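For this depiction, one protein chain was excluded, whereas all remaining protein chains were kept in their positions.
The chains carry the letters A, B and C, assigned in the order they are written, with residues numbered from 1 in each.
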Amino acid sequence: MTVRVQQEAFHLGAELLAHAQPTAGAVVSFLGTVRDYSDAADILAMEIEHYPGMTERELERVAQEAQRRYDILDSLIIHRYGRLAPQDPIVLVAVWSLHRAAAFDACRYLIDVLKTSAPFWKKEITPAGARWVTDCPGCRAGTQHGHVHPDVLEEC
Amino acid sequence: MTVRVQQEAFHLGAELLAHAQPTAGAVVSFLGTVRDYSDAADILAMEIEHYPGMTERELERVAQEAQRRYDILDSLIIHRYGRLAPQDPIVLVAVWSLHRAAAFDACRYLIDVLKTSAPFWKKEITPAGARWVTDCPGCRAGTQHGHVHPDVLEEC
Amino acid sequence: MISVKFFASVRERLGRANVDLELQAGSTVAEVLAQVEGITGVSLAGQHLLAARNQVHVPFTEPVADGDEIAFFPPVTGG
Partner (left out) sequence: MISVKFFASVRERLGRANVDLELQAGSTVAEVLAQVEGITGVSLAGQHLLAARNQVHVPFTEPVADGDEIAFFPPVTGG
């Protein structure tokens, strides 16, 4: 189980090699990248702020929870912060298991939960200026793992 | 949409880079590798036989079906044949999409359907001799996408 | 004339990878298999067999036409 929060770019292939599990028959990975546009505005850059300390704790918590829920051998989470360009990798989640079902389920669980609980905030830099991404996945109906926010002051 | 059936090894990272989709925000990949053991016997090598011609057709058919069913930008399937060693990559399925749900769903669909319809056969080489892998996923209850075999002469 | 191909354990059991057959009028895939068993002297009864006609999965009730490529093989185990 490895969790990394870093400014530097990472390379999916190199990371999967470095964390290879000899006994695993399946690896499922999710790579999230910066998109070129959002709501019809070009994205020039993406700035990601995080809460140092809490971010690592939260990612470790969800990684442990995935290990408890699913029959997996290992997991890897890398999430970047700082200023990123379109097409840059933002987040990598990879899961190793003997059989594919557990790896698919755990990988999806990790990215879903991470997105609603790990303290990262994205700001899009567009030609019209900078704006915080305000999308709250947990507030939308149909989120697979429910709304993990423990409380809100006002309705979103 | 790319389908490749080959004897040579491939490198996950290089393949994902080579097929990168600038507008995609999500990439989900599945990598299947040769395991070290099976039913308590060590695996020294794995020999994969295929049906040249039909294999490519069948993989292209499932790739097109995934494109039709899910909101994805592109997909990549690479499957090897010939003699492989433990930990060697066997199969790579990767799917690019704007949002992660479609990529997860399509990737899982592709590997599930491929396993029950693409004409590949595995033979395990163990210290006790060679034996065909006889597992028929479609004959087991609970296969996600049902039993695609059109007919059988005898019950499995 | 039709071309019949065998793969994996079916190929090994029959001791050959293919055979060319004269097509009997009105034949189905099941009848092609019976011809193969007659020629090779090997019974495939009790085997879980799949069939393809011109590289597409088909049921054993599928009619066969002259020039077809028919294949018999066990359940696939790729991926």
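Note that in this section contacts are C-beta pairs under 8 Å (C-beta built on N, C-alpha and C of every residue); 3 or more make two chains touch, one makes a residue touch a chain.
Computed from a predicted model, the values in this text were never measured in an experiment.
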Original post:
Out of all the chains shown, which come into contact with the hidden one?
Top reply: A
Original post:
Where the complex has a chain not shown, which of A:27, A:73 or A:118 is the residue touching it?
Top reply: A:118
Original post:
For chain A, which residues touch the unseen chain?
Top reply: 32, 48-51, 53-54, 57-58, 79, 90-91, 111, 114-123, 132-136, 138-139, 148-156
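The criterion applied here is as follows: only the chains that are shown with their structure count from here on.
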Original post:
Which chain has its Cα centroid closest to the overall Cα centroid?
Top reply: B
Subject >> Top chain pair, ranked by how many C-beta pairs fall in contact >> reply: B-C
**OP:** Let me have the rounded angstrom distance from the C-alpha centre of chain B over to the C-alpha centre of chain C, please.
**Re:** 25
**OP:** Indicate the whole-number Å distance between the mean C-alpha point of chain A and the mean C-alpha point of chain C.
**Re:** 50
Original post:
Going by the touch rule set out above, which residues of chain B reach two or more other chains?
Top reply: 32, 111
Original post:
Do you know which chain C residues sit against two or more other chains?
Top reply: none
